[in-house]
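Reviewing the structure listed below.
Omission of a single protein chain aside, the complex is shown with its protein chains in their original locations.
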Amino acid sequence: MKKMKAEELAGILNAKLDGDGDIWIAGIAAPEEAREEDLIYVEAPKHKERAEASRARCAIVAEGMRLRNKTTIAVKQPKLAFVKAAEHLLEEETIARGIHATALIDASAKLGTGVAVGPYAVIEANAVVGVKTQIGAFCFIGRNAQIGDSCRIFPRVTLYADAKLGDRVRVHSGAVIGCDGFGYVYDEGRYRKFPQAGNLEIEDDVEIGSNATIARGSLGRTRIGRGVKLDNMVHVAHNVSIGEHTVIAAQTGISGSCEIGDHVVIGGQVGVADHCRIESGSIVGAQAGIPTGKKIRAGQTVWGTPARPLERFKRQYAFFERLPELAERLKRLEERVK
Amino acid sequence: MKKMKAEELAGILNAKLDGDGDIWIAGIAAPEEAREEDLIYVEAPKHKERAEASRARCAIVAEGMRLRNKTTIAVKQPKLAFVKAAEHLLEEETIARGIHATALIDASAKLGTGVAVGPYAVIEANAVVGVKTQIGAFCFIGRNAQIGDSCRIFPRVTLYADAKLGDRVRVHSGAVIGCDGFGYVYDEGRYRKFPQAGNLEIEDDVEIGSNATIARGSLGRTRIGRGVKLDNMVHVAHNVSIGEHTVIAAQTGISGSCEIGDHVVIGGQVGVADHCRIESGSIVGAQAGIPTGKKIRAGQTVWGTPARPLERFKRQYAFFERLPELAERLKRLEERVK
Partner (left out) sequence: MKKMKAEELAGILNAKLDGDGDIWIAGIAAPEEAREEDLIYVEAPKHKERAEASRARCAIVAEGMRLRNKTTIAVKQPKLAFVKAAEHLLEEETIARGIHATALIDASAKLGTGVAVGPYAVIEANAVVGVKTQIGAFCFIGRNAQIGDSCRIFPRVTLYADAKLGDRVRVHSGAVIGCDGFGYVYDEGRYRKFPQAGNLEIEDDVEIGSNATIARGSLGRTRIGRGVKLDNMVHVAHNVSIGEHTVIAAQTGISGSCEIGDHVVIGGQVGVADHCRIESGSIVGAQAGIPTGKKIRAGQTVWGTPARPLERFKRQYAFFERLPELAERLKRLEERVK
């Protein structure tokens, strides 16, 4: 945890300070848990009382908001400013320091300067690890895998052979990257495994949640675009392409050969069948199911299984809720007509 | 496996023995697989024949039930008595014996008496492990993590820094405890990571399934109450609070900031969106989906997506099944009116 004066922080955020700029800030917290030196933030007027009751002496607030007995830093987007403040105040946790004596690194692997590798990690032949990347305990980095600069690979992550990660990629514990896709061909009463011989490219600034699984291409490649964020236990199958800055919430599964655009938002537990196309800027509600080969047009919001435009779903669903009443009215009408 | 006479077991269970109390019991089994010395149990009269055909010589039965050629121990709740008998008959499997020579335990970590740590486990600085706790191979116990007494941490579990576990907590292989929550703020075309600086408290007697993931608070904390049982691949997001003795079946996901009460039962593959409140004693059917901010009142049973009271869902659903018929009747009526 770094320490700075409120005044200095206001300067960094290019924001107006109101109150005592000379107080120290040495952490961040929610209003209820904050100590005096923690920074808090208030986005909506309804949280004003929570903030005023906090022990914190300094708060980031929306422009125009005043807090009793607090130093305030007023900005247009308090939550965003809080995130930026945190980037200055918090130090990233250390995943590994130096190369641990028990790390097994093949002589042919190439490690950049400042790379840290935790205890009992294994790095196989011809792997490449970029400068300042940290690799946690029990990580397995397969043959020819490439990891960019300043990546953070938490303990207990597997990279299968040939997986390729860009810079500043974070991979959380238990994730499996570049595993076999699920492909078989039926042959006289049994399944033969389709070759899983393709590759996987994960671009810069991607974050991958705990216990997520990402398959490499069977032939061709799987691609996770720059800035993509995948939550815990997300499954991405072989030959999927996910565009830039797309976010996918927990336990969602993307089947083989799907194409997902840029800036797509996909809720939790969504199932996307194979060969779907989800265009840029679209939104898929939680637990939706998108059938094989379906196209979601750019900017559309869909929900339900099978997924359809949200407004349409809501309308249909409202009548579903009224089905007992509609059936009753139909019955009465039949009797009357008789 | 311990060994005791039927008579002794009846005494422990405070139950009435019928038949030869002098026979040995040295195990438990299902009727079909039992050997002579295994104990079996029969709950419902319909399973009487299965039990009588078993090789087992001793059975726990419901009061009033007789079995041909068996020693029976009669109780009100045979399954519960069987569980209690098993607690006396079975020894818990050993996860680790002593401190393995390859375990890497930071000098600042504090281990209670009788702690066992398996091969290649890593325990980081300032971690605390309570008496008689067993930690399996390849476990990673992060900085400042606290584990209570008599816990059982199976091989290949990750505790991120600062995670806190009570006494008698069991964590199964592959679980990731205290990882980052999934929080980002959009900023000019890309996502910035919201600080994940909160903590995680898991109370006494919790059991966590294989490959489950539990995030710590972003600010503030995530809490798993006393006696909670989470099945395999359950996902609990940041800032969730789960009350005491709640059970959650496999592959369910609980989104950020949900509050779940005591003695709640949640089925498998349920999705709970963020900021929901599921009050004590309620039941959520498998695959249900609970939309953002929704409140499930105490004692309610809900199902469906979006979830609604079970009886209402069943009624609506019955009409859904009859939709083709209703549409046909409507058509005939229209023709008649014309």
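Read from first to last, the chains carry the letters A and B; within each, the first residue is number 1.
The criterion applied here is as follows: contacts are C-beta pairs under 8 Å (C-beta built on N, C-alpha and C of every residue); 3 or more make two chains touch, one makes a residue touch a chain.
Note that the coordinates shown come from a computational prediction; the quantities given were computed from them, not determined experimentally.
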Worksheet, complete the sentence: Among A:Thr71, A:Thr133, A:Asn211 or A:Ser282, contact with the omitted chain is made only by A:Asn211
Worksheet item: In the complete assembly, which of A:Ile73, A:Val122, A:Val247 or A:Ile296 touches the absent chain?
Response: A:Val122
Fill in: Full-complex contact with the absent chain, from B:Met4, B:Ile23 or B:Leu80
B:Leu80
Worksheet, complete the sentence: Only one of A:Met233, A:Ile266 or A:Val284 touches the unshown chain, namely A:Met233
Worksheet item: Since one chain has been left out of the picture, which residues of chain A touch it in the full complex?
Response: 104, 120, 122, 138, 140, 143, 156, 158, 160-161, 174, 176, 179-180, 182, 184-185, 187, 189-195, 197-198, 211, 213, 215, 219-221, 233, 235, 237, 251, 253, 255, 269, 271, 273, 289, 291, 305-306, 308, 315-316, 319-320, 322-323, 326, 329-330, 333, 336-337
Worksheet entry | Contact footprint on chain B, counting only the chain that is left out | 28-30, 32-33, 77, 79-80, 83-84, 86-87, 90, 93, 102, 118-120, 136-138, 154-156, 172-174, 205, 207, 209-211, 227, 229, 231-233, 245, 247, 249-251, 263, 267-269, 286-287, 320-321, 323-324, 326-327, 330, 333-334, 337
